[in-house]
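One chain of protein is taken out of this complex; the other chains stay put.
Labels run A and B following the written order; every chain starts at residue 1.
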Amino acid sequence: MLKIFKMAVRNTHRYARRSLLIVSLIAVGVVFVQVYMAATNSYKNLIISQITDSMLGHIQVHRKGYLVSVENVPLNMNLTAEQTAKAEAILKANPMVESYSTRIKLGGMISNFAETTNIRLAAIDPDEEFKTVPLLPSRVLEGTSSLKPGEALVPELLAKGMKLKTGDTVVLVATNKDGSVNGKQFTVGGIIETAPGPGGRDGYILLADAMELLRMDPPEVSEIAVRLKNFSKLEPAFTAFTKAFMQEKTKDGKPVFEIHTWEKLSPFSAIAKMINMMTLMVKIMLVAIVLIGIMNVMMMSVYERTREIGTIAAIGTQPNTILAMFMAEGLCLGAAGVLAGNILSVAVIYGVRLMHVTFAFGMREGFVLTPAVNPVDFSIISAIVLAVAVFGSLQPAWKASRLEPVKALKSI
Amino acid sequence: MAIISGTDLKKYYIAGETRVEALKGLNFTLEAGDFAAFVGPSGSGKTTLLSLIGCLDKPTGGLLEVCGADVGKLDRKAGARFRGEHIGFVFQDFNLIPVLTVYENIEYPLMIVNPLPEDERKKRIMALLEEVGMADQLNKYPDQLSGGQKQRVAVARALVTRPKIVLADEPTANLDHKTAYMILELMKKMRAETGTTFIFSTHDQKIIGEAERIFTLEDGELIGTSRTGGSTNA
Partner (left out) sequence: MPKKLFIFSLLAFMAAAAHAVDGDALLREVDRNLEPPSYEMYRKLINVEPDGRKKEFILYMVRKGNEKVAGVFLSPASDKGRGMLRLGDNMWLYIPNVGKPIRITSLQSATGGVFNNADILKIDFGAEYAVEKMEEQGDEHVLHVKAKNKTVAYDRLNIWVDKEQKLPVKLECLTEKGMLIKTLYYKEIKDFGDGIVRPSVIETDSPLYKGYKSVMIFSKIKKRDLKDEVFTLTFMSKVDTLR
């Protein structure tokens, strides 16, 4: 076996230029795929963590029917205190939960007395909220994220339009569930940056203030955002929660809750899926390059060495051994390409990191792309290339092993 | 006991649309230890006969027995094994493996075809290298050797598995006369030491004289066999 590989390596050196070309081609393909994957993963993860960590949370729980009317910020689709308690019990019981936070969502108007315009508000408990959505405080441009009673975080677009600064007095007017209208004076506690996606333009107030404004008695909750300890376990956690929550039913036997992952709540998941699709396309392209390249080189090799193949067949080499010899050559070329490609990829990836490439998303700029060398991804790509190299040399090697020694010996 | 016997041995090829009768029913035997030559002009069928004896091809009619086996019944794998065990080849174009050194070329059959443990291998190879006079070149590659040197290595390779028969198809065609005689003397010496049957084909009249048995072929038919000396008919 070792001898076969030794011969294989020597044979690749025999056609040095050809081997170098194919190895370079494979290496370039590998570099492209590895760097692309590293960059897009970094991009995706940055955006997803922006979305989940600065606004949505990993998973959200609502009363069934809420999401369909979410644009209207319906007040009649809130969870009652009892339902909220049940939901909290389910969440507390699951060890995968890092934290959760309850929110009231409402629509209303904001006025600086001279101008009044519509606003969507999210009422929070800052302690719970910042544990569940840790990047929220970093969105506060001016003022402070720690809300005090009577303070509001105003979205930057509205603040700009109405020329609001921290410390200004505003009036928030909200239509209550029964249709009556209530207003309350607030102080601007801070200005908050827009986040990409739905809910990105909400203002924030304290839960207690919202309940007062909405004249809500007993207290209700519009949504519960959940943060998991381990984001990569999103699917199994979601399945477990769905099972637990779906068991809660109303008197008519209909489910009380609906539960969704961030993907259902943000249009970015469509983009993420597209990115994954493109990554797959790139991998397929790499496979094609390796397959065709190796096949081509090996076919030429077999053709040129027909007489040699006849010789070794004549002196008693088994057809399977001849097959193995040529496949070993293909494998060597593939392995050399993978090795060179991986080394180069690591270099390029670190180069990109050093370059501090930035990009913008939604209204925000200054995201820094930080691609990383992921051992799992690297191993998978390497394994794929090696497998394809072996597969690509299969047909030429098979042909070589099937050569008739008499005919082969006659060739040039 | 005949080591090779052919009975009404026939072989045809299809070339394009015509059927070529390469061998038209040969009857012959060879004894172990024979030093024989197949002679005749081009197209007489000597290469074909050598291929059949070497189990590189199968007869299309008649019977050919080599070392007691009916070679017509050997499939690809069995044929390769048979060749590896019983037959050695020496080619007109030497056919050494370019990426292997002299030593490794001779070692090849003992690694890939008929494996032997390392120390035994080494002993055998070194002995043969001495015999063929290439012991001081063992690390050279074929492209660094002269034609005669290459053929000597080829002879060593052919003998390293201790085959019963060595087949040589025009082994001296690419050598000058002096070297050609040298190769033939070498082969005779090896026959004397190992008892291997040597069969070579040639149309060089001067070389023919070195053979102890001569089979004359013409147009696919055996028109004469003779022993050292002159030629007799049939």
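Everything that follows uses one rule, which is that a contact is a pair of C-beta atoms (placed from the backbone, for glycine too) under 8 Å apart; a residue touches a chain by one contact, two chains touch by 3 or more.
This structure is a prediction, so every number in the text was calculated from the model and none was measured.
Engineer: In the intact complex, which of the depicted chains does the undisplayed chain touch?
Structural biologist: For the complete complex, the undisplayed chain touches A.
Engineer: Write down which of A:135, A:157 or A:173 is the residue touching the left-out chain.
Structural biologist: A:173
Engineer: For the chain that's not shown, point to the residue among A:21, A:85 or A:181 touching it.
Structural biologist: Considering all chains, including the one not shown, the answer is A:181.
Engineer: Sort through A:109, A:135 or A:157 and give me the one touching the missing partner chain.
Structural biologist: A:109
Engineer: Suppose we count only contacts with the excluded chain; which residues of subunit A make the list?
Structural biologist: Those residues of subunit A that touch the unshown chain are 109, 111, 113-116, 171, 173, 175-176, 178-185, 215.
Heads up, the rule we're going with is that only the chains that are shown with their structure count from here on.
Engineer: Can you give the whole-Å distance between the Cα centres of subunit A and subunit B?
Structural biologist: 68
Engineer: Subunit B touches which residues of subunit A in the complex?
Structural biologist: The contact residues of subunit A facing subunit B are 3-4, 7, 10-11, 13-14, 307-308, 311-319, 321, 404-406, 409.
Engineer: Contact residues on subunit B for subunit A in the complex?
Structural biologist: Touch list, subunit B to subunit A: 51, 54, 56-57, 76-77, 80-81, 83-85, 87-89, 91, 93, 95, 97-100, 108-109, 111-114, 157-158, 161.
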